[in-house]
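Notes follow once the structure below has been shown.
Every protein chain except one is present and positioned as in the full complex.
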Amino acid sequence: MARAVSSRARLGWSAVAWVIGLLIFFPILWTILTSFKTESEAIASPPSLVFFDWTLENYEVVQERSNYARFLWNSIVIAGGSTLLGVLIAVPAAWAMAFQPTRRTKDILLWMLSTKMLPAVGVLYPIYLICIRLGVLDSKIALVVILMLINLPIIVWMLYTYFREIPGEILEAARMDGASLRSEILYVLTPMAIPGIASTVLLNFILAWNEAFWTLNLTAVSAAPLTAFIASYSSPEGLFFAKLSAASTMAIAPILILGWFSQKQLVRGLTFGAVK
Amino acid sequence: MGQITLNQITKSFGETQVIPPLDLRIEEGEFVVFVGPSGCGKSTLLRLIAGLEDVSSGHIEIDGRDVTDVPPAQRGLAMVFQSYALYPHMSVRKNIAFPLRMAGMDEAEQKKRVERAATVLNLTDYLDRRPGQLSGGQRQRVAIGRAIVREPAAFLFDEPLSNLDAALRHGMRMEIGELHQSLATTMIYVTHDQVEAMTMADKIVVLRAGVIEQVGSPLELYREPRNLFVAGFIGSPTMNLLTGPEAKKHDATTIGVRPEHIEAGDPDASPWSGTVGISEHLGSDTFLHVHGTGLAETITVRADGEVPLRHGDRVGLTPHPDRIHRFDAKGLRIA
Partner (left out) sequence: MATKASASAARLMMAPAVTLLLGWMLVPLVMTLYFSFADYRPLRGAFEPWIGFENYERFVTSSSFWDAVTTTLTMVGGILVITVCFGILLALLLDKPIYGQGVVRILVIAPFFVMPTVSALVWKNMMMDPVNGILSHVWRFFGAAPHDWLVQTPTLSIILIVSWQWLPFATLILLTAIQSLDGEQLEAAEMDGAPPLKRFWFIILPHLSRAITIVILIQTIFLLSIFAEIFVTTQGSFGTRTLTYLVYQRVLESQNVGLGSAGGIIAVILANIVAIFLMRIVGKNLDA
């Protein structure tokens, strides 16, 4: 496809692409803009795009009134904890499957994947009941474990596909070069595996951050992360457009930035390596 | 330093035995080439010597020490892999120094050895680059550098040139040859390319299906191939093999004549004659593919570089009588 494209055609395609891109992005853009408006400007008709009095007032109000920091902290702990725990458990498993494959490796991988396809409602009540019995309903630890479990198959799969790309000859070379198993892991494998592990952590952090079935159903007050915090705005009495926008912007901003780094891994992680 | 003995070793993967009991002795300082078609077990044999695969039975000795159960790292061997297997996250310097670092050598000595190797291999300007920034030939040199710094008892090469283009391959062949001359260390070299085997080896081991077909110097193999397989495998273009009445005349089932041992001449004054098909003009030589001789579908003949024969011309062929190889019904050489 390396062919000179006339600059007019390029300009045309660019215009179309930008218009469509901005249309798709518009709800997010609009939310961000509205978060800097006063409540009255937020519902002004006709609405103004940028010519309004920019204010940070909403952020302050949301911050004070809703104890935003606690929800944020819960989100960080739940998403971060479940991802780290998942990676800790998945690294050895993926490692073994990639470097010591047996005839059953493929079956185990597919079976792991199949657990991911279990609809959550199918197990909603038992999990709810178990949480009550263990006294961990509305606790962060329960969500860390549950989100770790639902993302574990994806983590194992992603790591597996990354590890498989490390050529076996390199490990053999290290062995020939006199590396013990410890040095082989420390000096050769780990540095080569780190980019893959980092991508896996990133994508799964995002998935856990946005998870909105278990976080809504198993939390009330103390462990509620941002997903639940935002959902609380759906009741009409809490509805203020500008404040809702500020809250939403705060909830999605960190992830949009992380997401920008993880575009490539997204395809790979969510198609289980079937599309690269 | 560097004498290797294989004693009745076998290797099986599950039910299939890829190497039946095999004996081989590699002398100190020898350049030994394992050659054979793909799947003949030559790489497996190398990996058994390296210790990257366990032997199923038998013993391997290096300098009189039984290393059968010794892990690869402690066998004192260095290996150059087909894919070069360089560590992508390390600079060239660190790649070459890696085995020394693993051996716990002090920094100053490491640096000295790395720099010496780099000088020998023309890598001095590239020491701080990553493997990804090097060309194929340079990567190959780094892999060799990593092997020579640790002064191993023997070098193992697993088809090291197969990822290079033709011109580079020729250059690297010379370099490895030079290296062997200067280091005088045992080298075991695996290839499927008989030209590499012929040009580099002190001793060639021809393998087929895990079995050693013949061991000998390049010229021994060329002059006296022990069987039809070796006869067909060694030499380029390949030997002409004739069966039927012509072979009977020599009391053999099959006779073989190399293209360079057939004289092209007057069709009416030669024992064989035929029509020239394709002729390949290489400048120094011309390879004539002659049809319609009634002996075989095609007979290849090496003629003078400026021979005036063209497609469709009639040509007479005279084999050199001393250079006719005779084989019996089992394909074995008749002395």
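Observations on the model:
Think of it as A and B in the order they're written, each chain with its own count starting at 1.
In this text, a contact is a pair of C-beta atoms (placed from the backbone, for glycine too) under 8 Å apart; a residue touches a chain by one contact, two chains touch by 3 or more.
All values derive from a computational prediction rather than experimental measurement.
Shown as candidates are A:V61, A:I76, A:I89 or A:A198; the residue that touches the absent chain is A:I89. Of the listed residues A:N58, A:S183, A:T219 or A:S248, the one in contact with the hidden chain in the full complex is A:S248. Screening B:E53, B:D158, B:E213 or B:E246 against the full complex identifies B:E53 as the residue touching the chain left out. For the chain missing from the display, the contacting residue among A:V61, A:I76, A:V136 or A:A212 is A:A212, taking the whole complex into account. Although one chain is not shown, part of chain A still touches it, namely residues 1-2, 5, 10-11, 13-14, 16-18, 20-22, 24-28, 30-31, 34, 42-43, 45-47, 89-90, 92-93, 95-97, 99-100, 102, 106, 108-110, 112-115, 117-130, 149, 152-153, 156, 168, 171-172, 206, 209-210, 212-213, 216-217, 226-228, 230-231, 233-234, 239, 241, 244-245, 248, 251-252, 255-256, 258-260, 263, 266-267, 270-276.
By definition in this document, only the chains that are shown with their structure count from here on.
We define each chain's centre as the mean of its Cα atoms; on that basis chain A and chain B are separated by 53 Å.
Only residues 167, 169-170, 172-180, 183, 187-188, 191-192 of chain A touch chain B when the two sit together in their complex.
Against chain A, in their complex, chain B makes its touches with residues 50-52, 71-74, 77-79, 81-83, 85-89, 98-99, 102-103, 146, 150.
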